[in-house]
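Only one structure is covered here, and it is reproduced in the block below.
Heads up, one of the protein chains got dropped from this complex, but the rest are sitting where they should.
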Amino acid sequence: MRPITPFLWTLFGAGGTIAALLFPVHLVLSGLAFPLGALEAPSYDFLYGLVRHPVTRLYLLVVITLPLFHWAHRFRYTLYDVLQLKHLYRLIAVLCYSAALLGSAVAAYTVWHIP
Amino acid sequence: MPPSVTLAVTRYRPEQESEPSLQTYEVPFRKDWVVLDALNYIKDNLDGSLSFRWSCRMGVCGSCGMMVNGSPKLTCAAFLSDDLPGPIRVEPLQYFPIIRDLVVDMGDFMHKLKKVKPWIIRKEEKPLAEGEYLQTPDQLEMYKQFSMCINCMLCYAACPIYGLEPGFIGPAAIALAQRYNLDSRDEAARERLEILSEHDGMWQCTFVGECTKVCPKSVDPAGAIQQLKLVGAVDWFKFLLPWGTK
Partner (left out) sequence: MSPGTQYTPYHPKWYRHRVSVWWWLQNRSYVYFVLRELTSVFVGLWALLLLWQLRALVQGPEAYAHFLAQMRRPFFVALNGVGLLFILFHTITWFNLAPKAMVVRVGGKRVPDWTIAGLNYIAWVLLSVAVAAVLLRG
């Protein structure tokens, strides 16, 4: 079986790029400015209408799943190197990617079933 | 300018002790002296039993690499004046087994260099009668930076991944592989990529980047590794192509 590492690294790279480009603006707006009232938050109806659009659904799916795999790959190596948990090599790998898969599955399900 | 400076140097004599310790020496300070000059002063005048490697004393042979105040440096290029007021700690290169005093074992490093097949490999050798391989300056430019490595091992001393996982093939070996992969005369890039994709190969690297920082020849091994990761990643997806891999 050919090693899967290059594929996982690609996910890490794609997720990192998505996060780098898009997370700052989303965090500033949805995480701080809108809840704290610094900027006028979009209305529920507007957001809901936006989210129903297939392009938005795809966007949200990408923007949630790829960064999760970025975290999984990077965190896995952080545990190996910083905490020196190399003896738990397989377990850590399985836990990290499973967590990312779980998050991605929930995201995919949610995006698919928007009434 | 002080008249003298203190050096704290690692001593390890396996025949009489089980652990290394630091021994201090008072060495005259000269503003043009480097750590290697101080070590040679110690050996010539204070303590002839001190063991260390050096050769060209001008930064091209790669023999005199040691830790100076915790940083991997060529001692022939590390000025005493940079680390005043002292004491200046001189220790053997990090992450390598210590044979004696400041001398470390290089066997693992040499083994790893050989592993990447650092020579021109052709599918079919050109017969002598056809003459030499021609290479344009632009083709030379593609790999020249990676060919400047003097095998000083500072990058391995800087790489925490090598420290944590001694099986890791390491920065210099990977940069050397890239030097040949990018050489227009070579035809074995795929072979080297496979070697580097093994378990302790280039994918262990997490781009700490310290190797590039300490390299005295600006080889940029970290850059070579990331370039190869991208090549490896693109290559991995080639099975999706209907016409297969090259």
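Every chain is named by a letter (A and B) in the order it is written, and numbering of its residues begins at 1.
Operating definition for what follows: contacts are C-beta pairs under 8 Å (C-beta built on N, C-alpha and C of every residue); 3 or more make two chains touch, one makes a residue touch a chain.
Just so it is clear, the structure is predicted and the values come from calculations on it, not from any experiment.
Asks: Residue by residue, what part of chain B touches the chain that was omitted?
Replies: Here the touching residues of chain B are 12, 14-15, 19-20, 70-71, 94-95, 97-99, 105, 107-108, 110-111, 138, 141, 160, 163-164, 206-210, 213, 220, 222-223, 226-227, 229-230.
Asks: Residue by residue, what part of chain A touches the chain that was omitted?
Replies: Considering the whole complex, chain A reaches the absent chain at 13, 15-17, 19-32, 34-36, 39-44, 46-48, 50-51, 60, 63-65, 67-68, 70-72, 74-75, 77-78, 82-84, 103, 106-107, 110-111, 113-115.
We take it that only the chains that are shown with their structure count from here on.
Asks: Where on chain A is chain B touching in the complex?
Replies: 2-3, 5-7, 9-10, 13, 77, 80-81, 84, 86
Asks: Show which residues of chain B lie in contact with chain A when the two form their complex.
Replies: 160-161, 164-165, 197, 199, 203, 206, 229, 232-233, 235-237
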